[in-house]
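Only one protein chain is missing; all other protein chains are in place.
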């Protein structure tokens, strides 16, 4: 299930619902990202996340579909915030269930790498010294490149 | 925090407590394993997990310490069941918090590989066709070998 | 009138997330960028950055796509989710 939400979501309630639905598979990996309160030495007062309605959802759906093609996972949940976020608020949650842990870990890792570098979101960091649109770090592109298949 | 528990634990409550304490770091990865109801074609009626009091806790502590040496994680929780478990019950929970997702993913993955192959637990599978002590799969040893450092 | 959309920092530079724009004789994305540059050097320059991609009617374009006054033309800078 993929959701792009304009209002805060309850991370723990989402994880609990996923576990109730999918936990019997055997292995569940969750990743959650929260807004950090600082960027280097500078204080972050919030984030603003933009998306492209329809197109963003389809970009996530394509990433999820590819993860399901690569690993025999039994269930995937992806929740991504848009709009204005305060420090400490969850931005993203990925939950993956599978029979064995390796598949669950790899699929969750894969999903996050591509949510960072291919899903259609734009993120503005609001700081005490001004606002800045954030591009993925070089490491994010390197992480995504790990999954290149030799074909 | 490391806990070895003789009675069922509330997976979602543990995750929620970890998120409350450690979630502000930015990235949280959780892994949970549950007893599966079947092994191949055979029905599993439960598991029995033995440990070596004191020695088991120290073996987990050594694994956690090594994970902290390798990655700049800000927090780790490890919960592991012993005793009699029914299908669907959680056996193990690993939670890792870090500033960035790569560290959190790798440390959680590492912890699970060594909880499977080095932590002092013994697991008996109770099935409709009898009981069997379970050794790690060849893949489990292979997974653990991935982390070998060239030194 | 084509519907132009600007995401991320391009929206800030354009001063709007969306704008109607008469294409007149403009019939490709690159010609559109040139026409925008004539009106607004700063925005035109930003659109010319090789990292900026173009989505026409919700489909990612490759190279220099043909466009008409019925199209929705979105300019997107590098994405950054998660």
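Order of writing sets the labels: A, B and C. Residues in every chain begin at 1.
Here is the rule we use: contacts are C-beta pairs under 8 Å (C-beta built on N, C-alpha and C of every residue); 3 or more make two chains touch, one makes a residue touch a chain.
Nothing here was measured: the structure is a model prediction, and the numbers come from that model.
Considering the entire complex, the omitted chain makes contact with B. The residue touching the chain not shown here, chosen from B:13, B:39 or B:55, is B:55. Considering the whole complex, the residue from B:28, B:76, B:92 or B:108 that touches the absent chain is B:92.
Although one chain is hidden here, its contacts on chain B can still be listed: residues 33, 49-50, 52, 54-55, 58, 80, 91-92, 112, 115-124, 133-136.
Simple rule for what comes next: only the chains that are shown with their structure count from here on.
If you average the CA atoms of chain A and of chain B, the two centres end up 23 Å from each other.
Residue positions of chain A with contacts to 2 or more other chains are 33, 112. In chain C, 82 are the positions where the chain touches two or more neighbouring chains simultaneously.
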